[in-house]
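A single protein chain has been removed from this complex, and every other one stays in its place.
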Amino acid sequence: MKHSTEKHTTGRHLLGAAVALALGWTGFATAASAADDYPTGPITMMVGYAAGGQTDLVARATAKVMSEQLGVPINVVNKPGAGGAVAARELQKAKPDGYTVLFQASTVINSAPFIMERVDFTPDDFEYAGMITAYQVGLATQKDAPFDTLAEFVAWAKENPGFSYGSLSPEARMYMEQIAKKEGLEANIVPLKGGGDMINVILGHQVVLALSGGIHKKYPDEMKMIAALTTFRHPSDPDVLTIDENGYELGMDSRTTLILPKGTPRPVLDNLATALKAAETDEDFKKIIAAANIPIMYFDANGAAKEMADSYANNKRIMESVGIIQK
Amino acid sequence: MRHANVVSGVVLAVVGLVMLFAVIPWQIDPGPEGMVSPRLMPSMMMVLIVALSAVLIFSNLRRADTDAPEPAMPFTWSELAALVKMGAVFAVSLALYLFVSPLAAGAGLVIGSLVALGERRLAVIVLMPAVLLLAIWLLFYKVLGTAIV
Partner (left out) sequence: MEHLIVGFQDVLNPATLFWVAAGVTLGYVLGAIPGLGKATGVAVAIPLTFYLAPAAALGMLIGIAKGSAAGSAVSAILLNTPGEPSSAPTAMDGYPLARQGKAQKALKMGLFASVIGDFVSTMILIGLAAPLASYALLIGPVELCAILLFSLTFVGGLSGRSLTKGLIAAAFGVFFATVGLEAETFIPRLTFGMLELDDGIALVPIAIGMLAVAEMIVQAGNIKALDVESAQISDGASREDRVVLASEWRRCLPVIARGTLIGSVVGILPGLGASVGSFLSYGATVRASKTPEKYGTGMIEGIAAAESADNAVVPSSLVPLFALGIPGSVIAALLIAAFILHGLTPGPLMFKQQPRLVADVYAAMICASLIMLVIGYNGQRLFAQIIRVPLRLIIPGVLLLCCVGAYMETGSVFSIYVMLFFALLGFFARKLDFSFVTFLIGFVIGPSLELTFRQSIQILDHQAVNLSGHPIAIVFILLTLATVWWTTRDNGRTAASQQRGDCGQTDPTEAETKHIKKGG
């Protein structure tokens, strides 16, 4: 899989190539396509998570809409690893012709570099064709918990030292450590792996509070959110304050983004952005997204690039202020 | 088996010690204060392996004087030859993958292993990779509608 074009040719001409191979001849003609009649062939959409997750679901639904808009097939290929960093690195190696795209949470660029030592992406390393949905990250707890807001939780936690908090990642840990430091709380931070694990420990009353990437919205009768960890209030919980509004300046955003290799021509990006915009109003897409309770927040190519740069700067500032990275 | 057990016990003990004192400290950061060290689990396993290897070595050395006749080697030459041959076929196939195309690699793997296993009929050598690759293509690209590579 050295070049994306080779990949597509493989599928279409496999039959002919098999015959050619039998004669001992290999080699595929790779037609370079000009940016203005883009797209002329199938597009490979990489997803940096395993099949079956929330992002994969959105990616496949998006691919379906875009494929109808662009009139070419879009093959979704899962390349899981390192929160998308493996797929992003593979994208960097692909030709910037618009035939290889990555559909991924923006965290791979705006937060992974601060968490993972060997990831050093910056927003300038890629091009962006747009963003389509946002992740509703928040602090979730049992429905019958004796607190409804972050302030009430802090008051409760002061009475109950040694409570357990479920953490999915170093960022999740950072939130509790910052709150605990500021308020003088004593927390046991329980490591979790994945959203399913999180549901398990909340429903099983193993922890009193946990960071949720949005999955808690599927359990309206069992769970509630006490604070949004994004910079905006969640569309499905408009009354719950954000972490910033609670007085801790720690809000970080992540959105599903259509990422392309550096140097992809501008007309290609705009073409993709237009096709992506169709998802915003597509009935089937809206149905799938609504079932998973994910808000649609569309950005075009310029908007996505700006959002990526802004969120990168914001996250960098937060990580520096809490000492995760050196200034 | 006894001789082989002693040898593998020594090899494993050495591997375990190298891991414990060189590779783990080199490849795993000690981790922040107040948390369970990331080194804990791998180190525990390596300590266990070194200890068990020692048990393996000594229990087999002690039994060695029962001098029962045993095969000199746990492998036959033909098995080692097969390992080398298949290794070579995979190496060629990987080279084809990296420098030519995935398809060539698949064909190379089938043809290479056919020849290595002693198949000499030209019809089989040509038809088998063609049929296999065609079947895989049909299954994944046509029936399942997924791209593999």
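Per-chain numbering from 1; labels A and B assigned in written order.
Quick note on the criterion: a contact is a pair of C-beta atoms (placed from the backbone, for glycine too) under 8 Å apart; a residue touches a chain by one contact, two chains touch by 3 or more.
Everything quoted here is computed from the prediction, not taken from an experiment.
Visitor: Considering the entire complex, write down the shown chains that touch the omitted one.
Guide: Within the full complex, the chain not displayed touches A, B.
Visitor: Give the residue, chosen from A:64, A:95 or A:286, that touches the chain omitted from the document.
Guide: A:64
Visitor: Considering the whole complex, not just the chains shown, which residues of subunit B touch the missing one?
Guide: Its contact residues with the unshown chain are 1, 4-5, 8, 12, 19, 23-24, 27-29, 31-32, 35-36, 38-39, 41-42, 45-46, 48-49, 52-53, 55-56, 59, 63, 66, 68-71, 74-76, 78-83, 85-86, 90, 93-94, 97-98, 106, 109-111, 113-114, 116-119, 124, 128, 132-133, 136, 140, 143-146, 148-149.
Visitor: For subunit A, which residues reach the chain that was dropped from this view?
Guide: Counting only subunit A, the missing chain is touched by 1, 51-53, 56-57, 60-61, 64, 76-83, 85-86, 89-90, 115-119, 162, 164, 167, 169-170, 173, 188-193, 196-197, 199-201, 203-204, 206-207, 218-222, 287-288, 291-292.
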